[in-house]
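Note that one protein chain of the assembly has been removed; the remaining protein chains are unaltered in position.
What follows is subunit A.
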Amino acid sequence: MALGRRELPFEVPRYSLTGDILSFQRCPLQYRYYNGTSLPPSRPVQLWTGEFIHGVLEEAYRHWQQHRPPFPWPCTLTPWPPQPLPSQRAPNDIGVIGDAVEARLAADGKRPRNTKARDIAYQRATEAINLLGPDLFPLITDAERRISGTRPMPQLPQQHPARGDRYELTGVVDVISHVSMTANPQNRLVRTLQTRCPGLNPPFEIIIDYKAERRPPINDPRRRHHEWQVQTYAWLLTRLPQSTPVGAAMIVYVNELVPSQEDFQTLQQEVRNGTTDVIPSRGSADYYAITRWQPGAAIPSLSNDYRIERAIWIVAVSQASLTNAVAQIDTVVAQIETSACNEHNSGNILSNWAATGLDRDCVACDFKHFCPNPAPRSSSGRRRLTAPPAPG
């Protein structure tokens, strides 16, 4: 008698857009270690900044929704290390909101790298609330919305039977806003949208995604990834029952509201080289402030209009852009599934997950010392493994 054959369990794999798809795109091998094995990063400080900014903005919106305090909101930081506060703080004080977010992150083991990093995170959150909040908050219909959808499993190479007939794609949209026929024409965000996407007719929805980073230069692949991410969110939203069409997506680069020394230096180079898409008009105060700044000197103040223009990137959404975005997701899913299958058959990780990270991905990567192909890469192909220098 023949024994039965034990097949792989049927499975509809679940992929998070940011946690899986975009991570794999950055570097499949790094994705395998951080996401597949769930190895924790040795320096999780970057996680703190992003989660802090998102947390404060979400919390601020929830507070505004219930109490509608007028803008601007104060920001009185809780001193670090803790000391008595100078005075009683209002409930909408961003220092108060930040305390709750910090407590939540601390419970999860996430803390700022140092006081400087904490201070600038508060400054950025404050500017985002006070500069964008008056126009943004009235439009919001949903915050931190978890969305998901399924797609048929893409075709895999013939030797790899798929473990399921579909895959599930999940994401968390920071903010969904609704622009109705009666939207306030004075609303700066609505005006900006109508200027950048002239064919848009209300009602429509806008996806808003906060990025705790600076606006990437023109040729940076991150721009493509960010655009792709919001297009995919839009696709997922359009799949929801009774959904309103998504007119556009708005990516908010929060660092642009309060640039650091390093940010400002990069901005100066980009303006000089013409590698950024938001350059102040020649001869404007902002132009002079940027081009004449000396590294190390205090960062000059730029106009609100210019900072907001740099902070906001509007991405038009169309049927064609949605189709294109999900086709690319299918391609990435097929690559992940194929890598997993190859690993299952061979029992080998390094030979089945490509290492393709860029310099900035590799510099903080915990696995760079034994990575077969770390950046910067030589033209001769895979490197010869060498001992890492101490301390690491």
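Note that a contact is a pair of C-beta atoms (placed from the backbone, for glycine too) under 8 Å apart; a residue touches a chain by one contact, two chains touch by 3 or more; residues count from 1.
The working rule: contacts and distances are computed from a predicted model.
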| item | value |
| --- | --- |
| Chain left out of the displayed complex - its UniProt protein name, from "Heterodisulfide reductase subunit A", "ABC transporter permease", "Nucleoside-binding protein" or "DNA 3'-5' helicase" | "DNA 3'-5' helicase" |
| Which residue of A:Arg62, A:His160, A:His178 or A:Arg222 touches the chain not shown here | A:Arg62 |
| Residue of A:Gln242, A:Ser281 or A:Gln294 in touch with the missing chain, whole complex considered | A:Gln242 |
| Residue among A:Pro198, A:Pro376 or A:Pro391 that touches the chain left out of view | A:Pro391 |
| Identified contact with the non-displayed chain, of A:Leu39, A:Ile218, A:Ala297 or A:Ala327 | A:Leu39 |
| Which residue of A:Gly109, A:Pro157 or A:Pro300 touches the chain not shown here | A:Gly109 |
| Hidden partner chain, residues of subunit A it touches | 1-6, 8-12, 14, 33, 36-40, 42-43, 59, 62-63, 65-66, 91, 97, 100, 103-104, 106-109, 111, 146, 148-150, 164-166, 168, 239-242, 340, 343-345, 347-351, 366-367, 369-370, 384-392 |
